[in-house]
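Note that this complex is displayed minus one protein chain, with the remaining chains in position.
As written, the chains take the letters A, B and C, and residue 1 is the first residue of each chain.
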Amino acid sequence: MEKINIGMIGYKFMGKAHSHAYRDLPMFFPKHIHPEMKVICGRNPKDVAEAATQFGWQEYTTDWKELIKRDDIDLIDINAPSDVHKEIAIEAAKAGKHVFCEKPLALTLKDSREMLEAVEAAGVKHMVGFNYRFAPAVMLAKKLVDEGRLGEIYHFRAWFLQDWIIDPDFPLVWRLQKEIAGSGSHGDLGAHLIDMAHYLIGDISEVMGMSETFIKERPLPSNMTGLTATGSQGGEKGPVTVDDATLFLARFANGAIGSFEATRFATGHRSTNSFEINGSKGSVIFDFERMNELQVYFVDDKEDVQGFRRVLATDAAHAYSDVWWPAGHTIGYEHTFIHSAVELMEALKEDRQPVPNFHDGVKCQQVLEAVEHSINERSWVDVSKL
Amino acid sequence: MEKINIGMIGYKFMGKAHSHAYRDLPMFFPKHIHPEMKVICGRNPKDVAEAATQFGWQEYTTDWKELIKRDDIDLIDINAPSDVHKEIAIEAAKAGKHVFCEKPLALTLKDSREMLEAVEAAGVKHMVGFNYRFAPAVMLAKKLVDEGRLGEIYHFRAWFLQDWIIDPDFPLVWRLQKEIAGSGSHGDLGAHLIDMAHYLIGDISEVMGMSETFIKERPLPSNMTGLTATGSQGGEKGPVTVDDATLFLARFANGAIGSFEATRFATGHRSTNSFEINGSKGSVIFDFERMNELQVYFVDDKEDVQGFRRVLATDAAHAYSDVWWPAGHTIGYEHTFIHSAVELMEALKEDRQPVPNFHDGVKCQQVLEAVEHSINERSWVDVSKL
Amino acid sequence: MEKINIGMIGYKFMGKAHSHAYRDLPMFFPKHIHPEMKVICGRNPKDVAEAATQFGWQEYTTDWKELIKRDDIDLIDINAPSDVHKEIAIEAAKAGKHVFCEKPLALTLKDSREMLEAVEAAGVKHMVGFNYRFAPAVMLAKKLVDEGRLGEIYHFRAWFLQDWIIDPDFPLVWRLQKEIAGSGSHGDLGAHLIDMAHYLIGDISEVMGMSETFIKERPLPSNMTGLTATGSQGGEKGPVTVDDATLFLARFANGAIGSFEATRFATGHRSTNSFEINGSKGSVIFDFERMNELQVYFVDDKEDVQGFRRVLATDAAHAYSDVWWPAGHTIGYEHTFIHSAVELMEALKEDRQPVPNFHDGVKCQQVLEAVEHSINERSWVDVSKL
Partner (left out) sequence: MEKINIGMIGYKFMGKAHSHAYRDLPMFFPKHIHPEMKVICGRNPKDVAEAATQFGWQEYTTDWKELIKRDDIDLIDINAPSDVHKEIAIEAAKAGKHVFCEKPLALTLKDSREMLEAVEAAGVKHMVGFNYRFAPAVMLAKKLVDEGRLGEIYHFRAWFLQDWIIDPDFPLVWRLQKEIAGSGSHGDLGAHLIDMAHYLIGDISEVMGMSETFIKERPLPSNMTGLTATGSQGGEKGPVTVDDATLFLARFANGAIGSFEATRFATGHRSTNSFEINGSKGSVIFDFERMNELQVYFVDDKEDVQGFRRVLATDAAHAYSDVWWPAGHTIGYEHTFIHSAVELMEALKEDRQPVPNFHDGVKCQQVLEAVEHSINERSWVDVSKL
């Protein structure tokens, strides 16, 4: 059985999701290259040691530079905070390692382009963590578009609605600080929507956006890790430097028009990551909170029974259905990471670039920045000019 | 313009619904016979006079026997309490009037059969008020069954769930007294389900039921009209003599099997009047709270896009759609009565019996009583034996 | 019984809806001023005569100028095409008649302001036909906002999705011609969304929009009335001069942000007229295709049972519920017009302006034009500058 030796950097939310993907892969996809969970790396030796044991990594280290140099490592999987993606990815590429990097690729378009140049110069394989592409219901949407079953595309609308910081006393965690997170809802949630648009519809030619920070100051956190944190006792506050919500309108190269909304202030929505496509022959609607379902409509259905169908993407005809459970038995969030890892392993086996890769990461960053420009300039921005 | 002169008895909930149907009919169905709102009849002179003015009747009376004798009346529409249906219908038939009677036709199977005999002997037209047949979404279900698009029928399940008497202090209104109402949820709600089964699937051959009265005593009402009432001040209580819930299993003559549930104790359900049909080629699901919609599934849909479609029965292909509003603009409860009246007027014009008529009323009563027998006998009952 | 004598101009889609409202009103709202259906007016004598009989008007005429002068007319109800609203409304006001005008008030902001000046100068009552305000579920949303139960408002998003012209062979009806219709989806559908925003959230301060015409040429119609038409035989085509879809972003005076989308190219959506509000304490979601329902979420629900509630706005606590049917028995599209008429009658009785009135019509027109400016200028436009 062929194996690929992995070194992973970061062991929080994404590190856990990726670790589990590698752990499950050989059981459900036994014919693929097996990811060997070699070394996990993190800053805190006690915590990373614990994570190694818990997740099933053979070794751990606190020195990512050493890790990258090891001859017995084939691929570096980057789940560290966004502000260190660039340095690690470039160094890893220089060391000849394949790179799997969580989104967003970097904090700026410039940085992401340097990363792409580095992996291309090194000739290594590279992938970016847009996991939502790998929900079978999303893959069905892609199939319907690609086979022309939705016809010419007119509309794409996408919205990623969360409410986890609706409480004004929720503390000023790193995700609310521009210097670490790059942006707020825009880079965190909007990035997923943009990638989905690229995947399903194609290139975006111009954009026009707006953003807002509803709660402008928040309590400084007394500690902060992953997604959770606790407020400071003294009640001292600091400025929120990222957007709470960012919306934008867009034109696609193929003539379709789009609207995008990313917000952390949509009360009642835990993680409504949705899109709708309207074409000349049909439409689809997806909502990640019901990730096994795709609503599908066809213009040419018999005239007395036209309506959106609720397709449960667990039938034999759907992606990965042979691997999981019988029809009607649903899968969850973590499966999108397993499927991502499968694509990575398949690409390595077939000696091709996985998809989505750093090109997709750069393209996403380009739109993110174009939107930011349009917000600052209060006008439309041509994406290709960036 | 041809007209039919109507005398209506009863002016509460159903009287209002029927009056509105006659009032709207000439506007939306101008080519049909027009119902002339001649005389309305009720026991309380002040109230019936007010109803006449409000609803648009030309005259009112408190004497239904006089009303029936009038030469200028062609049709008697009975919306009085169930315990007086029989006498009125038979007298009206004897007087040569057509009869439109609200459901349930009578309190007993025997009575309903006498009513049917009377209208047949008199050679008049007769109709029974199973209004739910006339929702366009239900008519679509019927069409799919009749055209064989659902294939051979395996399952029919129907449930009518309400919660209006969930409060133990809700008073002992007439609908909770066996001598006036005949039965509780069974005759009130179950009757609609049984008629729907007859309409959509066909004859029921045997049944087996159970029923329960959860709240066995209730405050005597200080007054009581229509659906509302207020409890007595003194808190005196009386026994509830009807069923709060009745369930039964059934076999149909065509081999299908069925389950039925009628209850007034389904907390949270205001009026969930639903059915589902499963056939060898497809299925449909209906819920009256979303009465413009029918969920439709076809086995032969392409294998990657199989799922229940939400069909909004307001398209050009659906019943009565030319008369109402553009596609997507929904209609409401009262429209089922307008459509019932349209069927009545059409039948009169074409000199045929309207559907559903007293035959359907008797058939419904037969199943209602068979279920009661099965409850008493704690065993299956052959419907045809009654 | 007090009465108000009505003269109506126009007898197609809206004329029918308004006529039915007046016809139903005295039956369901007997204590209000009664609308007396005096005269209906249209250009085609045969058709208007037929409409008069069918709808229940006492007289008909083809001369709206004569109609306006009649002493026995108190109110002019304008349902004619948008391009003649202005002249009729101003003349009617000058003649001292109250005016109820369908939306959009006029083709331009300037015209609508002249209309407002005219009714104010004349001291008459004026109303504009934003009927969707009068769905009980929408009124519940308004109540929750006004009582502060949603807290501070962060987001308003609204989308009106239709698909009736998705077929490229659908002919070039008047609604697709700028000189008659003013605009396409923007003025037809977007206007309703804008009014809903004004009603529920408040003033819009700035906007930024985009629009698109997907099918740029269509067959010339051989005839055209109301919403339907048939294509020309020869297949000659003409240019579509209105927008198929218009989207815009907005800021509200109170700090909320909004997104709006109106389109006739949302395949599968017959009439999805929807909005969502997210506030600091709660959220609501409305969809006109399920117009009796409001999804409601509260932040302070017990932590283990938080979720959007599907509220059926037919309970005793909801608007107009005493007038219609028991809880769970739904109403339809036409009821929004009946409720509009009730507001008009109540305002006349109480000698106050009805709401929404021409002020709301002008405000809506102002935003519509601001969006058009923003599209032409490709930048944000300050609404108050217009």
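In the analysis below, contacts are C-beta pairs under 8 Å (C-beta built on N, C-alpha and C of every residue); 3 or more make two chains touch, one makes a residue touch a chain.
Worth saying up front: this structure is predicted, and the values here are computed from it rather than measured.
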Residue, one of B:157, B:178, B:237 or B:359, that touches the chain absent here: B:157
Selected from A:271, A:353 or A:379 as touching the chain missing from the view: A:271
Chain not shown: contacting residue from A:24, A:114, A:203 or A:343: A:24
Of B:14, B:109 or B:245, the one touching the omitted chain in the full complex: B:245
Touch with the omitted chain, as defined above, among A:261, A:315 or A:369: A:315
Interface with the unshown chain - residue positions in chain B: 150, 154-155, 157, 159, 161, 163, 166, 168, 208-210, 212, 214, 244-245, 247-249, 251, 255, 257, 259, 261, 263, 265-269, 278-283, 297, 299, 306-308, 378-380
Footprint left on chain C by the chain that the document does not show: 140, 143-144, 296, 298, 301, 303-312, 315-318
Touching residues (missing chain, whole complex) on chain A: 13, 17, 19-20, 23-24, 26-27, 30, 53-56, 162, 164, 227, 269-272, 288-292, 312, 314-315, 324-335
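To be clear about the criterion, only the chains that are shown with their structure count from here on.
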Centrality ranking, top chain (CA atoms only): C
Chain of greatest Cα-centre distance to chain B: A
Cα-centroid distance, chain A relative to chain B, in whole angstrom: 54
Chain A and chain C: spacing of chain centres that average the CA atoms, whole Å: 41
Residues of chain A touching at least two other chains: 306-308
